[in-house]
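Take this structure, written in structure tokens, and hold onto it; I'll ask about it next.
Shown here: the complex without one of its protein chains, the others still in place.
And now, subunit A:
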Amino acid sequence: ERGHGPYQPHEPGYGLYQPGYSPYDDQMPDLNSQKLAIENAKAYLLESSTVSGLNLYDHLANMLTKILDERPTNAVDIIENISKDVKWAQFQKKMDTLRDEHEILPAFEAAEKRKALFLRANGEGAEELEEDIGETPLPNVMETAFYFEQAGIGLSKDESYHIFLALKNLVTVHPIQTCRFWGKILGLEMNYIIAEVQYRDGEEEEEEEAEEEEVTEEGEKGMGELEEEDEDEEKEKDEPPKSTYKPPPVIPKEGNGTGANKYVYFVCNEPGKPWVKLPPVTPAQIVCARKIKKFFTGRLDAPVVSFPPFPGNEANYLRAQIARISAGTQISPIGFYQFAEEEGDEDEDGGREIYEENPDFQPLSVAEMVDSLSSWVHHVQSILMQGRCVWLNPIQKSEEEEDEDDEDEEKEEESEELQQEVGPPLLTPLSEDEGIQNIPAWTAQPSTNLIPHHAAAILQSNRWPGAYAFASGRNFDNIYFGWGHKYSPENHSPALPPPVQAEYPSGPEITETTDPTVEEEQAFKAAQEKALAGGEEEEEEEEEAAEDDEEEDDD
């Protein structure tokens, strides 16, 4: 072809290069060879790559088609990426169906479970609805979520609604008197959604009996094996000395429905998954939970590896933390609950345990609720150092065991040492809560400063970060969203192992002394040899004397 041009009159080169007269004419091929060159070039472009099987011609064609279809801005800047995308798209087709199925499966399953939540609501029929419309233990989760949302606390509306439906399932399956959404505890692999529940009177015993039967059966099998072993041991006459170690008495857990076990807790990992009941908490677990700080993994059967060793697995640790959080942060506006008038006399251990709703409750204004902490009270008993809410002297319980040992002296000493532990009584106002260093135990704020007429009073706990409470008129509630740990400004230092126990009492019979050193031993040996040698000489003299005597006798 002609190369450059057409030249304008004002440009140099105008009129110089006429076809047939340009300086490159002898180099430019004529039309036929031009066509050949084009075909050669095209054949080169159509050459398939030995590595990928693509060819440049098709690739360029695809790329330009894509660009012309999509018309991205500044295509020249992203041309390399477009080229990569086109190549990638080539390979995707083959693996398409397989890959998609594998990848989306977990989301599909989860979606199925969530859909099942909605299905049941319709499936069980209208008959049950009529019965239950009067009173249902189901709390209005969405209403509570609305109030907490005003403070910026809470889960997304979707999740709250799913939890609502999951609680409804729980209420229909189990015979439940009261139910409350307690909160959510985050974990490493999965999270826990927790519901606080009270069974109807009498219903609870049936479930417990079933559980206890299983436990006693296993215990009996264990006992049977032990008895056989004892018999075997008795046959052996050489028995190692039995240890005189008496472990400290185990403090029994509080009965279901009282103290730390007042409520029963159900957990699930996600709404839609089945609810699992948490076992009741024992004082030993609470005492140990105070000393350790561990993240929850999300699996209830995961072991809790810690020092001091936690008596139980993650389900027990979770239950212990829930008990501690509830005891420390469940609060209500003053006057909402009052002590039942029948329980006029205080028990010996101090403190009334039963409270009821006050029908004459007059809600305070939001400003009053926010300004002074004494307008809020704890309505859950606090847990004593012992691990129970009601103090129990462990010595009294073990009277039966002690008859065998006849250790009356020890008994008296111990009962003097163990003093009754007293905690703050029920319905104590929050102003009595101790702060940590210079931080008050609670931070109170109205939910909004712009519209005080409809604001709610919001309290955040500083001792258990994640515990919140709101009050607005007659409505109030508590909730927990967090990792399940107490706040401490100091770093957590794990307990040190106890000092090594003495193997035996050190007395005049057995005393440990240092071994003699080599020099002492050698000196002693030398002294002994001397004594022996002296003795031998004496003996020799004696023998000689004897021989002399004998000789004399013989004479």
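Keep this in mind: a contact is a pair of C-beta atoms (placed from the backbone, for glycine too) under 8 Å apart; a residue touches a chain by one contact, two chains touch by 3 or more; residues count from 1.
Assume contacts and distances are computed from a predicted model.
Per the UniProt record, the absent chain's protein name among "Transmembrane emp24 domain-containing protein 7", "Regulator of G-protein signaling 6-like isoform X2", "Radial spoke head protein 9 homolog" or "COQ5 protein" is "Radial spoke head protein 9 homolog".
Note on the undisplayed chain: of the listed residues A:47, A:189 or A:432, the one touching it is A:189. Interface note: of A:259, A:312 or A:466, the residue touching the hidden chain in the full complex is A:466. Among A:111, A:250, A:385 or A:422, only A:111 touches the chain that is left out of the view.
Of the listed residues A:81, A:140 or A:522, the one in contact with the hidden chain in the full complex is A:81.
Seen across the whole complex, the unshown chain contacts subunit A at 72, 78, 81-82, 85, 103-104, 106-107, 109-111, 113-114, 149-156, 158-159, 183-184, 186-191, 293-295, 437-440, 443, 447-450, 460, 462, 465-466, 481-483, 485, 489-492, 494.
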